[in-house]
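Apart from one protein chain that is not included, each protein chain of the complex appears where it belongs.
What follows is chain A.
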Amino acid sequence: MAFTLYSLIQTAILCTNAIASGVCACLYNWGFVLFQGNIGGFGDEPGIKAQLLNLIRSVRTVMRVPLIIVNTVCIVLLLLFG
C-alpha cells in the first residue's frame, strides 16, 4: 500500500467531508437528541459518546467554510487535469 502525497490529501479531504456534512450528520442529530436526554453530572468526566459528539460538532463548526473552498478547488483541478 504505497501512499503518494496526493492520495493523502484526498483521504484527508474525504474524511473531513464525511465528518462535516455526510453520513455523520444523521448520526450527529440522533446522538445529539439522546445526549440532551441524559446529560450526566457536569462535574463528572464526560463519556465517550459526549466527547465524540463534541468533536463532531466542533469539526463541523470550524471546517465548514474552508471545506467549501477546498472542495471547489479540488473539483476544478480534477475537471481540468483528470
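Throughout what follows, a contact is a pair of C-beta atoms (placed from the backbone, for glycine too) under 8 Å apart; a residue touches a chain by one contact, two chains touch by 3 or more; residues count from 1.
Note that in this section contacts and distances are computed from a predicted model.
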Candidate names "Protein YIF1", "54S ribosomal protein L19, mitochondrial-like", "Sodium/hydrogen exchanger" or "26S proteasome non-ATPase regulatory subunit 2 homolog"; UniProt protein name, chain not shown: "Protein YIF1"
Chain A residues touching the omitted chain (full complex): 1-5, 8, 44-48, 51-52, 55
